[in-house]
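Removed from the display is one protein chain of the complex; every other protein chain stays in position.
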Amino acid sequence: MTELTDLGVAAIRDGVRAGTFSAREVAEGFIANVSKAKALNAFLVETPNHALAAADAADAARAAGETLKPLAGVPIGMKDLFCTKGVPTTAASLILEGFTPQYESTVSANLWDAGAGMLGKLNMDQFAMGSSNETSAFGNVISPWRRSDGGNAPLAPGGSSGGSSSAIAARLCPAATGTDTGGSIRQPAAFAGISGIKPTYGRCSRWGTIAFASSLDQAGPMARDVRDCAILLEAMSGFDSKDATSLDLPVPAWEAGLSGDLKGKRIGIPKEYRVDNMPAEIDALWQQGIDWLKDAGAEIVEVSLPHTKYALPAYYIIAPAEASSNLARYDGVRYGLRDLPEGAGLQDMYAATRADGFGDEVKRRIMIGTYVLSAGFYDAYFTQASKVRTLIARDFEQAWAKCDLLLTPTAPSSAFALGEKSADPIAMYLNDVFTVPSSLAGLPAMSVPGGLDGAGLPLGLQIIGKPLDEQGVLNAGLALEERAGFTARAEAWW
Amino acid sequence: MTDTKYTIRGETGDWEVVVGLEVHAQVTSNAKLFSGAATAFGAEPNTQVSLVDAAMPGMLPVPNRECIRQAVRTGMAIDAQINKWSRFDRKNYFYADLPQGYQISQLYHPIVGEGAIDISLDDKNPDAAGKRIGVERIHVEQDAGKLMHDQHPTRSYVDLNRSGVALMEIVSKPDLASPAEAGAYLRKLRSILRYVGSCDGNMEEGSMRADVNVSVRKAGDELGTRTETKNVNSVRFVMAVVEQEAKRQIDVIESGGRIIQETRLYDPDRNETRSMRSKEDAHDYRYFPDPDLLPLELDDAFLEECRASLPELPDTKRRRYEALGITPYAAAVMTAEVEAARWFDALLDKGVAPVAAANWTTSELFGALNRTGKDIENSPVSPDQAAELLGLIADGTLSGTLAKQVFEIMLETGQRAAAIVEERGLKQTSDTGEIERVIAEVMAANEDKVADYRGGKDKLFGFFVGQTMKAMGGKANPGVVNDVLKKMLG
């Protein structure tokens, strides 16, 4: 019989409902896996009691003959960017060490309301700034995957939601929350051989989620398959009057709407995504994806997104600019770290606290953001980037005249070794080349595993949809998933 | 405005003063601009602070409709352009009273554009001595918290109750040319805000404070370099700042120095301004559109409601009073404060004669309020009670003298005028027979004076009036007394 911890969200939910197993058995199984997997460093805080309480509530509800909640009996991991009431929340930064929120983020509250339980808080790139999880103040997350050549170099789980991707791939949790500002759900999903979707900007409330770049940040689920993503996204989404950018729309029944039949759908292939030096294996997988979608009944059309190459530089103005302001609140006055050198005044306290509390990448982005907003540079950088952002969004709008969805690779490479790119910020930033444009345009986008590269590491395919067309994205993802038959998993070494 | 332009005599000649005011007015609302915490003054520290106001991680702003509405109504009240599309920007700087590390304000696209406020330097003749002062813009922004420096030897205490309260920043053009104009502008602005109900105008509680921009120049010269004196919290202080700062600048320039653009503070105890310790980067606020907030778009229905809810404003009301025959002075006095105007309007609604009512209100009522140190809101006499008193004067029941007596009793006892008249028999008599009888007695007792009068000493007429009134305890109708006296002496 399969281990309970090999089950995904839908299987656990259905099994608990049917009484095949108890929610407590499921929770205990994952709690045991979490406690054995310290080597991955995926969890910053373990909260077995939270998971068990939710499990017991599910079991009790079933025993009482009540209708079970949508996620009853499903334990999940929570990225440490979501504030969780009474549970330390740090965004993997020293500056928030010891911070225990007195409130629950809307997204996590929605999940608990749906019956889910929390196994713990997941490690991540500090303040969600990074693509490899190497910027966490609490140590790297290690990918459970290893290269098949026998080299045991620890690999990056992707970032910033690297704790989430690593934990799901290693069966420490069936699903987890992620957040995506420029690819932070999709790239780690691709690296870890799992699925993840960033919904349309405004679907998931940002209230209580620690901000990186407000105009880009979106929460979304990460799980092992498309159906599980749909189930979780339904629970996480919804209008929130506390977030002025929240979309006041009903949440569609995405799981019920799942269908891998793409007859009548046109899939655009953006020619600008054929970047220089793209590994042949990625190109081949992309072609394979095209064939799969054709097989599912879709029509393939070539489209052009002419401003694609400017997306990354625009992103590296807008996101740091917003971050430089969003992170000004970490000043040692109301919460978190305070570094007060002997005899220091207020402004010295700020400078010392922020110097000690923020990691190098966070400081780098705060400085870039401060620079591009400073007197004399604002128009040349920020205004120009905001205009380019308009053009990037316009590119997509024009593409939608020709197609319903776009298919691209998720990342330009498979997982790289820890340390391989951390010395070169631009090389690291380029990892998000395929995910950033859709973030700038606020579009729903998803990564699903497509296969393995020559080194035995997972590669992802990305589907990008029109605003609010999560259903289309999920369905195309499902069509790919059904044909890819991706069953590879990392051998447990941890 | 006045023929003689305000100038300051320096060693090198006469200097003109150029003044602009940036007034921060606390918007009247129940809850804060971006959170649901209360705005009431004087609460225990940090008890009116939400997670949003304390800038906890992940907190987001959602604007309060009422604050937006009040800013729009204020803009309409000064005939300003209302921008149907505006945006909130972040002004970034670090300070202990600013939890977010930025203030949400409006730099690039304010909600209200250009408007104007008419001021007057002459109460007796407001229209003739008027000047139109341009308003550059009004924008909405968050207030900061409060620091207390005197509670601990080495620490400052931070109270965030004010953090996030809505302010309107009302920026005048540099159209003000004297301390008096600055004072008149601030008083007029305060009056308008209080009419509109968008700010209580309470300067003691900090509901209104002004940043005073001052520069000096010789007639015909380009604008000089200005200084900004921050957070001046009374009309008197604003006027003092204009005068002191202008004099200081003239001294500096005339002794060969240069004015540097800087922020200053006013010290009322020493009546002088002094430079705030300059912060090297104080002016690089890195404004950019707040990504937590979408552009603010106002629809026609919203604007229509704002306009429809505006009350009659002070200038319109004053002109209406003048059209009723009320003197410009009385009309100006009556309309300066919204409470007085409301009280007087209520009185007019009772159908009293406007001129008599205005005279009585400005002299008798305001005099009594002054004496007793009461505001018109707490007036011991309601418009209804006043109307009754005025009615008794108008129909001849009470003479002026009697009316004063009755009013005093009203103030003391709170009784109504008619009841007082009834109870105390203070009714004026017009009974000709009674008056003739008394006059006959007066004449009999003063035969010599009667003879003198008849001999041509007309001035003695007043003496007979006085004697008659005295004999009748002030209750005789003076008109009837006059008529009868003329006849009997004649």
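Every chain is named by a letter (A and B) in the order it is written, and numbering of its residues begins at 1.
In this text, a contact is a pair of C-beta atoms (placed from the backbone, for glycine too) under 8 Å apart; a residue touches a chain by one contact, two chains touch by 3 or more.
Following the convention adopted for this analysis, contacts and distances are computed from a predicted model.
Student: Of the options "Glycine betaine/proline transport system substrate-binding protein", "Aspartyl/glutamyl-tRNA(Asn/Gln) amidotransferase subunit C", "ABC transporter permease" or "Ubiquinol-cytochrome c reductase iron-sulfur subunit", which is the UniProt protein name for the chain that has been left out of view?
Tutor: From the listed options "Glycine betaine/proline transport system substrate-binding protein", "Aspartyl/glutamyl-tRNA(Asn/Gln) amidotransferase subunit C", "ABC transporter permease" or "Ubiquinol-cytochrome c reductase iron-sulfur subunit", the omitted chain resolves to "Aspartyl/glutamyl-tRNA(Asn/Gln) amidotransferase subunit C".
Student: For the full complex, which residue in A:146, A:224 or A:354 touches the chain that was left out?
Tutor: Final answer for the missing-chain contact: A:354.
Student: Going by the contact rule already stated, which one of A:154, A:425 or A:456 would touch the omitted chain in the full complex?
Tutor: Only one listed residue reaches the unshown chain, and that is A:425.
Student: Can you tell me which of A:43, A:145, A:310 or A:416 touches the chain that was removed from the display?
Tutor: Looking across A:43, A:145, A:310 or A:416, the contact with the absent chain belongs to A:310.
Student: For a quick check of understanding: of B:293, B:306, B:338 or B:442, which residue touches the chain that isn't displayed?
Tutor: The one listed residue touching the chain not shown is B:293.
Student: Out of A:200, A:408, A:422 or A:462, which is the one that touches the chain we can't see?
Tutor: The single option touching the absent chain is A:200.
Student: Among B:41, B:157, B:329 or B:463, exactly one should touch the missing chain; which is it?
Tutor: Final answer for the missing-chain contact: B:157.
Student: To test your reading of the contact rule: which positions on chain B touch the chain that is missing from view?
Tutor: Considering the whole complex, chain B reaches the absent chain at 29-31, 35-38, 44-54, 56, 62-68, 87, 94, 96, 147-149, 151-160, 265, 276-277, 280-281, 284, 286, 289, 293-297.
Student: In the full complex, which residues of chain A touch the absent chain?
Tutor: 98-100, 102-103, 200-202, 207, 215-216, 241-242, 244-245, 247-248, 307, 309-310, 313-314, 316-317, 324, 328, 331-338, 340, 344-352, 354-355, 358, 363-364, 366-368, 370-371, 374, 380-381, 383-391, 393, 425-426, 440-442, 467
FYI, only the chains that are shown with their structure count from here on.
Student: So in the complex, the part of chain A that touches chain B is made up of which residues?
Tutor: 82-83, 89, 91, 96, 99, 101-103, 105, 206-211, 213-215, 241-245, 321-322, 324-325, 327-329, 331, 333-335, 346-347, 350, 370, 373-375, 378, 382
Student: So in the complex, which bits of chain B are touching chain A?
Tutor: Checking each residue of chain B against chain A gives 51, 54-63, 90, 92, 94-96, 99-102, 156, 158, 283-284, 286-288, 291-294.
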